[in-house]
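Beneath this line is the structure, given in structure tokens, with notes to follow.
Complex shown without one protein chain; remaining protein chains in place.
This part shows chain A:
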Amino acid sequence: MSFLRKLLAYAYEVSFLRKLLGGIVLKHAVVRAGATVTRFAQEKQPLIKMQHWAWILVRATLVTGLCFVILYPLFFKISISFKARADMLDPTVLWIPKHFTLENFRFAAETLNYADTFVNSLFISLLTTVLQVISCALAAFGFARLKFRGSGILFALAVFTIVVPSQTLMIPTYLNYRFFDIAGIIGLFTGTNGINLLDSYWPFILQAATGMGIKSGLFIFIFRQFFRGIPKELEEAAYIDGCSVFQTFYRIMLPNAVPAIITVFLFSFVWMWNDNYFVSLLLTRIKVLSTMLPTMWTATQFEDGLYAYMIKNTGELLFIAPIIILYMFVQRYFVESIERTGLVG
């Protein structure tokens, strides 16, 4: 893998060459001192053109090189997942398998219990994402447009919530859901120490609906910045036409905030899907993909290390496939909408 090495050496060479050529061109012009050459240099600007082309070349090399670095592990996994075991040992097989097989996928899906865990993962991720988008948009609209005393401090606190590591809140969170109670009210009725919400979807619903999910502070920040960027006149016009604040929010602000919604939706979904911390903290009986994945290959490990490695890669591919498919659909809006996400001022 000397690709990067070559790339860097090449970039160095090109910039060196650029200077050299620039020097030659200049010297040429000085030695001749002819007006024609100077005019030629002024009109055609060979130096600047050269620079321009050199930069295009360097940029193309850098972009393709970095894209390659990003995509390489993905291609590697895809290649492995279709190989039969014999292909792994065959030195003549590099990328494209000789014995094309879907056996790895079948086995990985089986050990992951893919049908069930996929549905669970999807359900949790979608549920929390939708709730999180709603709660964060509501709070952000409040912070951006409906100022009240102390809203500035509350917004600062909202952003502060992401600075605190989730590990610091881990134990109280666990105990609170284990013995869930609101100010002792439930305890009065049932006569116990609250109810056990572990192994249910309630903790996720509660966290997301109250804007305390994974990195909610960041989402509130994104939405607030975006809402602040929408012209006030638009909102005022709506008020004059007789809209209430709620109507203005979902008729005017939300349709205009589609780029922000897409960004938050994608991030929220992906981070929930990839999350291993909350699901392993709060769920033990309900299995999701991110809790199954780290251990799925261990059963085969002792018999056959290589096969376990193949299964592991295939499982990881199965794990990221839904995200990549989602990204393919959303990517167009996502990549093009960054300009207008208002992530910045």
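Convention: contacts are C-beta pairs under 8 Å (C-beta built on N, C-alpha and C of every residue); 3 or more make two chains touch, one makes a residue touch a chain; residues count from 1.
The criterion applied here is as follows: contacts and distances are computed from a predicted model.
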{"item": "Among \"Ferredoxin-like protein\", \"Carbohydrate ABC transporter permease\", \"Multiple sugar transport system substrate-binding protein\" or \"Cytochrome bo(3) ubiquinol oxidase subunit 3\", UniProt-listed name of the chain not shown", "value": "\"Carbohydrate ABC transporter permease\""}
{"item": "Listed residues A:113, A:161 or A:200, member touching the removed chain", "value": "A:161"}
{"item": "Residue, one of A:88, A:230 or A:286, that touches the chain absent here", "value": "A:88"}
{"item": "Residues belonging to chain A that touch the chain removed from view", "value": "1-5, 8-9, 12, 56, 59-60, 62-63, 66-67, 69-71, 73-74, 76, 88-89, 91, 94, 135-136, 138-139, 141-143, 145-149, 151, 154, 157-158, 161-176, 179, 182, 192-193, 206-207, 209-212, 216, 220, 245, 249, 267, 270, 274, 276-277, 281, 290, 293-294, 297, 301, 305-306, 308-309, 312, 316, 319-320, 323-324, 327, 331-332, 334-336, 338-339, 341-345"}
